[in-house]
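The other protein chains are all here in position, but one chain of the complex has been omitted.
Note that the chains take the letters A, B, C, D and E in the order they are written out, and that residue 1 is the start of every chain.
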Amino acid sequence: MNPSRPSGRASDQLRTVTLERHYTRHAEGSVLVSFGDTRVLCTASIEDRAPAWLRGKGEGWVTAEYGMLPRATNTRTQREAARGGQGGRTMEIQRLIGRSLRACVNRQALGERVITLDCDVLQADGGTRTAAITGAYVALVDAVNLLMKRENLKRNPIVGAVAAVSVGIYKGVPVLDLDYAEDSDCDTDMNVVMNDGGGFIEVQGTAEGHAFRRGEMDTMLALAEQGIGELVAAQRAALAL
Amino acid sequence: MNPSRPSGRASDQLRTVTLERHYTRHAEGSVLVSFGDTRVLCTASIEDRAPAWLRGKGEGWVTAEYGMLPRATNTRTQREAARGGQGGRTMEIQRLIGRSLRACVNRQALGERVITLDCDVLQADGGTRTAAITGAYVALVDAVNLLMKRENLKRNPIVGAVAAVSVGIYKGVPVLDLDYAEDSDCDTDMNVVMNDGGGFIEVQGTAEGHAFRRGEMDTMLALAEQGIGELVAAQRAALAL
Amino acid sequence: MNPSRPSGRASDQLRTVTLERHYTRHAEGSVLVSFGDTRVLCTASIEDRAPAWLRGKGEGWVTAEYGMLPRATNTRTQREAARGGQGGRTMEIQRLIGRSLRACVNRQALGERVITLDCDVLQADGGTRTAAITGAYVALVDAVNLLMKRENLKRNPIVGAVAAVSVGIYKGVPVLDLDYAEDSDCDTDMNVVMNDGGGFIEVQGTAEGHAFRRGEMDTMLALAEQGIGELVAAQRAALAL
Amino acid sequence: MNPSRPSGRASDQLRTVTLERHYTRHAEGSVLVSFGDTRVLCTASIEDRAPAWLRGKGEGWVTAEYGMLPRATNTRTQREAARGGQGGRTMEIQRLIGRSLRACVNRQALGERVITLDCDVLQADGGTRTAAITGAYVALVDAVNLLMKRENLKRNPIVGAVAAVSVGIYKGVPVLDLDYAEDSDCDTDMNVVMNDGGGFIEVQGTAEGHAFRRGEMDTMLALAEQGIGELVAAQRAALAL
Amino acid sequence: MNPSRPSGRASDQLRTVTLERHYTRHAEGSVLVSFGDTRVLCTASIEDRAPAWLRGKGEGWVTAEYGMLPRATNTRTQREAARGGQGGRTMEIQRLIGRSLRACVNRQALGERVITLDCDVLQADGGTRTAAITGAYVALVDAVNLLMKRENLKRNPIVGAVAAVSVGIYKGVPVLDLDYAEDSDCDTDMNVVMNDGGGFIEVQGTAEGHAFRRGEMDTMLALAEQGIGELVAAQRAALAL
Partner (left out) sequence: MNPSRPSGRASDQLRTVTLERHYTRHAEGSVLVSFGDTRVLCTASIEDRAPAWLRGKGEGWVTAEYGMLPRATNTRTQREAARGGQGGRTMEIQRLIGRSLRACVNRQALGERVITLDCDVLQADGGTRTAAITGAYVALVDAVNLLMKRENLKRNPIVGAVAAVSVGIYKGVPVLDLDYAEDSDCDTDMNVVMNDGGGFIEVQGTAEGHAFRRGEMDTMLALAEQGIGELVAAQRAALAL
């Protein structure tokens, strides 16, 4: 029991991670991912049509959309559809998810198709975007496997695994996988996306309070590398079932 | 086994109904309702503030919003937030849910508060609006019970139970609780909302194919009365847990 | 003189109904319908092009749009175009009008064409949607007759007549064709759309106050059947001129 | 019979002008104005509240909104409410109507009120904005007279009359009050708004084809002065009824 | 030094006019125009594609868009993109700029191309639309010259010069080229667009205070003719560099 974190977790300890495949039945891939109390439904939908700007080029596209149910949060958030459009935070997150997942796809091997990853937060407790990326990867693999079987693709368009985690500095201490209590009160928050080869796909660090130093950054990156290793293992385990 | 319905159900047979309370943790009421493969997450959120047009009148309001996750459906539906607003079907449904639930609330007893019922379809297989009404009632009761305890209300603002079911004429035969296979191929589709005293709150019948006769209407209404009786019993059972 | 209704009408008495054809000159059909002080301009516009989703299928479409001039109402209502879009009530009504009129059209016989019925309320006194349906039918017939003459169609795409009326329970008494004074103070309001063969196309009943009983519903439906019979006669008389 | 104009009118001849007061019953002023086949319903609505930016200054405001029913035109025009907002042409016209009518109102004498002039085109045949201004003036006077009676105002806020007409150069000849056939095929189109004292309130001339010369402008302005004299007389006659 | 104008200018004196070509490097034409402290960046962009409604007709189109940086004005104006659309004033101005520039282009000689003139106000001090038209003409000529060289056009699509200036009645005196101090306090404001042959393309005069008389109009038009003569000379001089 670590007194310095509200949850009592050790500084380098992830929350309990679960990846429940086939959570809904219509989508080609459908995964309910939980990082502790954060629960995100990730579906992968295949459309056999390239977007207009790629037509005739023989390659596909992977994109993402993100949403939050109005009462996924502690107090009710206005529904974006009722407000007339997606806000800046939503757009930023769904662009991040899309870029991250494209990093593990060979778009030539995918052919003229679009895969849309819908990540909808059913319950939020910090880290929704990193949970979304981690779960969307599993949904993507399920969808691509179905496609390969159905269409008899020659090559697997998936060229690696992708997972994401947040790290930050909470009450002066670098910690892994911030929950909402930490996230809303930390000095620095950094989202890290990596592949299973240890390469970085995205690093987005923001000083919420005081600016962070190179040494702190190095510690946070090391925590992220460790956490992502565990998440990739959890993805593999889920896909092996 | 009834050969005339795709599911083999008898004409007067509901799908399996489940009402899972406390499905998410932030909302004052949170229920996952299933009518067979149709699954809707209904949350009730209390705000201690009357809407502008009721301020100072000493009474409250109950309203509803409805949404469908993009891949709740067989093929992906565009996200309304991305399209820039709620469509006509969504508005029609959420207005229906709001009116239905207001019918069982004493708004003076509620006091200057707003309860918002968010009904989000995780998986669709026909009857999402009737499942939403039936589940939202349970979420509403949970929220009001919490409120009564917390605020020491003198009177219970809930003055009855409300449930809803669809009936229709499928291949010439009046049937109860249409699933998607029936709904997309029926002659008449009627949504009925009733209270636990056997009174009608809403009746919305539409001839999709040939116009329906008074006799057919009478049979459909009788099926609805029976089905709603079973749904009210299921609500009571769930609330008794 | 009936003291129980503000207008003094008998319970089963329609307001004065007029159907003025050729009210404006550009539209293929143009009818000013009055139900007492409610006045709706209904125009039918033919476009020789199926909507995208019907192209190449050899069949047509009938759709409706509804609007209310800002000062059709007792106090000025904000213009929907200025507010940036159509509200929920407008969408609900125009979807109802469109469904109702499609029920009397053979879309194969129409061929790859769209007929748009624009129903714009010049003056409102309750029952605008039922007046709109009743008037739009006459505009539709005028437009189709013009089309048959112009295009030498083999079959008449109109397969019956459609009319609509509201019924309700006002101060405990079932009444026909509610005006605004009744509509804003009634217990139950039901809009009924029927064809000239006595079949039901739509039934939309809402308990505004206490829930209504089967017996009340039966009385209301009987009033509606009678009223629609008179409206269909008025349509025939107008078309015979 | 003048062979040079499609209508056979003389160069300096207005179309038949009618001003039908009390056309609808809810608005404080309601006038159906016709310039030949152009018919515009003008209503004046009084709100006893200054706009936010004038509050506490003891003066009022006069504003206008313009709309066109979808089938007022020869082919159907998409409804602006359905398109999601008012287009540039609509905004330009309603700003012109508002400025023109404010020119005949003493806003101090009006007090903290807003009068909104809604001008909705039921049928279009050229000159809708000039007909709207001419008709809206009569509706405004009716509304102000009602207000003066009701509120016992000391001074009449109306300080003159305002009317408008179009002039143009059609097939080389300056003409008064262009109809649609002329408007869509003219070299120059000029809308002129004047008061009853012969002063100019707005002049908006546009060369559609070749640029116009000072001499042509002088002739057009003289035609406009004559036409507006006749329109002001028609307004007086209508108000005297 | 003229005491009657805030700037001390003579009644018939333009502000200092500069036309800086090639102000930015990507556009086919790019001009920073200054009328005193009013500075507008005008770019001309060529697209080798007719708009949909002109396709296959062998002719092109010239259009304009207008914008104002949020702090071009004395107090910050909300960004139109953030507000969700262009306002009425913006639409009115960009429609005027587009019409004015089309008046000097032979659209057949242009071929199936669109030239878009973007006029963005960097700093506003009255007369932004007249500066925009005057500057956009120079940007248009630069773009067309580039096009003629690049595409080896046979005929020059530019058939004349176009410039614009405001005139008005300030403290009872007709003056040329109103700055903001005059514009916000004048009785009449008139924008005049002319070609280099002395023909009028647009005249838009508005009485802000008292209505203006024919004699005043004649004086204003004479001032405008003189001012535009000087502006056309400035355009020629800039293009000769």
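Following the convention adopted for this analysis, a residue touches a chain if its C-beta (ideal position, glycine included) is under 8 Å from a C-beta of that chain, and two chains touch if they have at least 3 such contacts.
Since this is a predicted model, take the numbers as computed values, not measurements.
> List the neighbours, among the chains on screen, of the chain that has been left out.
Result for the missing chain's touching partners among shown chains: A, E.
> Pick from E:V17, E:A72 or E:M190: which residue touches the chain that isn't shown?
Among E:V17, E:A72 or E:M190, only E:A72 touches the chain that is not shown.
> Which one, A:T77, A:N106, A:N156 or A:Q204, makes contact with the chain that was left out?
The single option touching the absent chain is A:Q204.
> Against the chain that's been left off, what residues of subunit E make contact? List them.
24-27, 30, 37, 39, 41, 43, 45, 47, 65, 67, 69-76, 79-86, 90, 116, 118, 120, 122-124
> What subunit A residues would touch the chain not displayed?
85-89, 91-92, 94-95, 99, 103, 190, 194-195, 197-207, 210-214, 217, 221
In this section, only the chains that are shown with their structure count from here on.
> Give a one-word verdict, same or different, on whether subunit C and subunit D use largely identical residue numbers at their interface, taking over half shared as same.
Here the answer is same, because the shared fraction of interface numbers exceeds one half.
> Subunit B to subunit D: how many Å between their CA centres?
51
> Distance from the CA centroid of subunit B to that of subunit C, rounded to the nearest Å?
28
> Hey, what residues on subunit E touch two or more of the other chains?
84 - these are the residues of subunit E that touch more than one other chain.
> Let me make sure I understand the interfaces: which chain pairs count as touching?
All chain pairs meeting the touch criterion are A-B, B-C, C-D, D-E.
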